[in-house]
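With one protein chain held back, the other chains of the complex are shown just where they sit.
Up next, chain A:
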């Protein structure tokens, strides 16, 4: 891209300038001895074409909507339409969450995002002893199809797209969604939405795993196969770096580990006999947005370029849609402070800008009170308005990938891509992501980065405004959202009623058939669907699978 002679003239000039500046630094040093990004990687004083002298425009950047998708997956990006403003919500009972979703739909929202409580995420019914105290706390409690019918009551499933943050029991919740749609008269090929379905990052960072690696990977490929035929518009997985970053990783680790997980899923599906171009277009990703604006923008661009190359070169994908990395973003929960929570609104705004400048397809913005509790309706509104202000007032949405060509952004994009590729190579050498997770390698790398960050915060090397600098005396915040503790009792009572009223012979037959399918090699999805339709509970269905598959044992190291 650059003229070689001009680059060497430039390099000479930079060298001279540097020597001169070094002299003046003796007298007037900079604010810090070393400048680093939010992830701790070095930042130079300035960048020039010499830092990106090897960049080849068409191969490395391309045009918007074209390989390698560095500049975005669509040709018009936000000039066509804004990203989906998708707010993650769900709490207490299906009734209460249904009210919130209806409100969102009435307000013109076309994207729902369902948060489930922990018992649901781990495949326990509300009356299981381990569910005590957890029912309805971090999301809505779903025990059976009956709850799911209430959750989506009056919401036309052929009109909305629904994202469900569900992983280990994703097959069961997807089956419930399909069954609710059947009752509404909506065929499964009209359903649009996403299940998170990313078990590897559960082992790494998020913790809501159930089954061991092998049967978990089988469940995932069964879903890929089933959906490619029966639910073709469904995003079958959301390969998530979000939680890896929340656990304390760097930006480059977020990309490297997430794409390594992605590689494992693609390999598993190919091994199960699927053609890469039948399922790869439905893969989607989920990244974090932290405060270092320019590093984050570079991160998203690097992830897109690297994934496009992996799909084309490593897996021989032919369909361009298999190569285009689509992603959801959530602003970084771990960047929020419990101190002076109003400051969090500003952090979320910066992170929103990063996601948008990085070309996200959908975005959840956190609310200012999330370091303290679940958000109130008022704080959720400010978080949503933050997206609307960036979309409608900032001007950044009128031009595609506006930061492209910045010497710094392009150098950083390349650096993150290279570092992420190093991690992928290391994981390949170990034998793939599942093995690297079993060994604890990925967890250890994240843990080291997270502890390093914490130490820097405690020495004041990293400043967190309001927390380790500019503190004030504060009163305890009031008016935090509380989940009614009687939710657990209500769910329990409903389960007693359900078990008394349903056709228990049909449930038993469905569960027995599911058991046989799990023991064999058939696709389990049709059997889960029948179990769900017969009002078998989530705990019963996952219980059968627990008995056949066993449970994952976490490798604990510090």
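Here is the rule we use: a residue touches a chain if its C-beta (ideal position, glycine included) is under 8 Å from a C-beta of that chain, and two chains touch if they have at least 3 such contacts; residues count from 1.
Methods note: contacts and distances are computed from a predicted model.
Asker: Assign the chain not included in the display its UniProt protein name, restricting the answer to "Oligopeptide transport system permease protein", "Response regulator transcription factor", "Putative DNA modification/repair radical SAM protein" or "Cobalamin B12-binding domain-containing protein".
Answerer: "Cobalamin B12-binding domain-containing protein"
Asker: Just one of A:105, A:373, A:430 or A:462 touches the chain that is missing; which is it?
Answerer: A:373
Asker: For the full complex, which residue in A:71, A:100, A:192 or A:206 touches the chain that was left out?
Answerer: Touching the chain that is not displayed is residue A:206.
Asker: Touching the absent chain in the whole complex: find that residue among A:483, A:528 or A:544.
Answerer: Missing-chain contact among the listed residues: A:483.
Asker: In the whole complex, not just what's shown, which of A:76, A:334 or A:521 touches the removed chain?
Answerer: Going through A:76, A:334 or A:521 one by one, A:334 is the residue touching the chain not shown.
Asker: Touching the absent chain in the whole complex: find that residue among A:50, A:73 or A:118.
Answerer: Among A:50, A:73 or A:118, only A:118 touches the chain that is not shown.
Asker: On chain A, what residues meet the omitted chain?
Answerer: Touching the missing chain: residues 118-119, 121-122, 124, 129-134, 137-138, 202, 206-208, 246-248, 334, 337-339, 371-374, 447, 450-451, 454, 458, 464, 467-468, 476-477, 480, 483, 485, 554, 556, 558.
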